[in-house]
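This part shows chain A:
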Amino acid sequence: MGPIRDSFIFEFLYCHLSLEASCSSVRIINIAFIPESLSWISFSLTAFFWIFVFVNAALIGVLALIWGERRLIGKFQARLGPNRWGPLGLFTPVADAIKVMFKEDIEPTLSDKLIYVLAPILMVVPVFMIFPIIPYGTKTFLTNISVGVVFVLAITSINSLSVLMAGWASGNRFAIIGGIRAVAMLLSYEIPMGISAAGVVIVAGSLSLSGVVNSQVIPNAIFQPLGFITFLIASTAELNRSPFDITEAESELVAGYMTDYSSMKFGLFYLGEFMATIASSAIIVTFYFSGWRGPSFIPSEIWFLTKWIGVIAIFIWFRATFPRLRIDQIMSLAWKGLFELSLINVLVLALMIAIWPDPTGIQLLIMTVINWIVFLVSVYIFGKILSPNLTGNKIKKRSVIYGLD
Partner candidate 1 sequence: MTKVLTGSDIEDILSSKFMNQIEFIGDDYVQIINNDSLDVFNYLKIDQKYDLLSSVTSVDRISHFEVVYHLTSLQKNESMVVKIKCGEDRINPNLKSVVSVWRGAELQEREIYDLMGIMFEGHPNMKRLLLWENFEGHPLRKDFVS
Partner candidate 2 sequence: MSTELVTMNIGPIHPSTHGVFRMRVTFDGETIIDAEPIIGYLHRGSEKLAEERTYTQVVTLTDRMDYTASMTNNQAYILSVEKLSGITPSERGVWLRMIAAELQRIAAHSVAIGFLINDLGAWHTPLLYLLREREKILELFEMMCGARITNSYLRPGGVFMDAPDEFWPSLNRFLDEMPNRLDDIENLLTDNEIILARTQNVAILDKNDAINASITGPMLRASGIDWDLRHRNPYDYYEKISFRRPLGTVGDNNDRYLIRLHEIRESLKIVEQCLDLIEPGPVQPEEVPFLVRPPIGESYVPIEAPKGELGFYLVSDGGISPFRCHVRAPSLINLTLLRDMVIGYKIADLFVTFGSIDVNMGEVDR
């Protein structure tokens, strides 16, 4: 059975099915009936059950997020948001989902049929793979793979391929511009994202997500603010969310790469996007907000969920307030700003870890202070340098003059 049995929730269910000898200690109620010789059946049943649970939880999570985003943005915009279907409009996304399924499925004549169909699938499937590896609580995780951080970075970069495929296959000029923009932007932001994640790994001394959570006596968001800010900005860009939503850019490209998609294919893009938001938030909670850790009078799962919703709310807040950046400004920000900032972060952390390989107590505090000083100084300096680079001209606050009588 190997490492999968590390997972408490997997083991729990498995042991209630299988009569395996090693299971007797885990079993609470004696209902197991599958003999040890047929352990593959109990293994498959358990696996199917958990796959079923995770996939559906992700889908329901998307519905909840759509509802939450619309309600919250409604509050930001001085209006109510959805409030007709069900209590507080809770069923609105369900109605939306049903509506999307019954829409006419249009395939443009000029489209490249195979790629056109594959693109939305490729958008959704990889995101499902992130949920099982995230530790949701002290014992609540499905699998704890030893290269979790690398796995996450690898999986999240697949969606740029999907966006390019969609833009290319649509045969629509809005879509192809959206697709090209997506590739340029997503690839650029992979780099600061990866380097920031390296900072997390250096501190944790482990590539597994459980290791990352366990290492955070002080949450990384406080311990290494520079890494947190670069990772947050980079993952906002990875998610194509405002202010980096140039690939969809409603006011410019209509809907960017998904202009020509309709019905459930469009629904899949929508699903993939929201699911990526949920997954990314979970990753940010794990990397920077010490995952499930928190005072033990509240169950660890509740801690995780609270932080999770908090990070999602930050993304929604971004969306409700920021205007969009232009493509050249976005690229400048990635290459002239975030890239260097994340390198500085890794450098400083690596030096400090080299001096104190196992920091405790006062050493952690000193490191935090140093990190904050580095954060404030470097952000200030880069702000000064970057501001003229973003626009070609130095931007400054301006006022009007008045005509003389």
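One rule holds in what follows: a residue touches a chain if its C-beta (ideal position, glycine included) is under 8 Å from a C-beta of that chain, and two chains touch if they have at least 3 such contacts; residues count from 1.
Per the selection procedure, all candidates are chains of the complex that A comes from, given by their letters.
Owing to the predicted nature of the structure, the values given are computational and were not obtained by experimental measurement.
Of 1 or 2, just one candidate touches chain A in this complex, namely 2. If you check the complex, the residues on chain A that touch candidate 2 are 73, 76-79, 173-174, 177, 181, 242-243, 245-246, 249-254, 319-329, 387, 390-393, 395-404.
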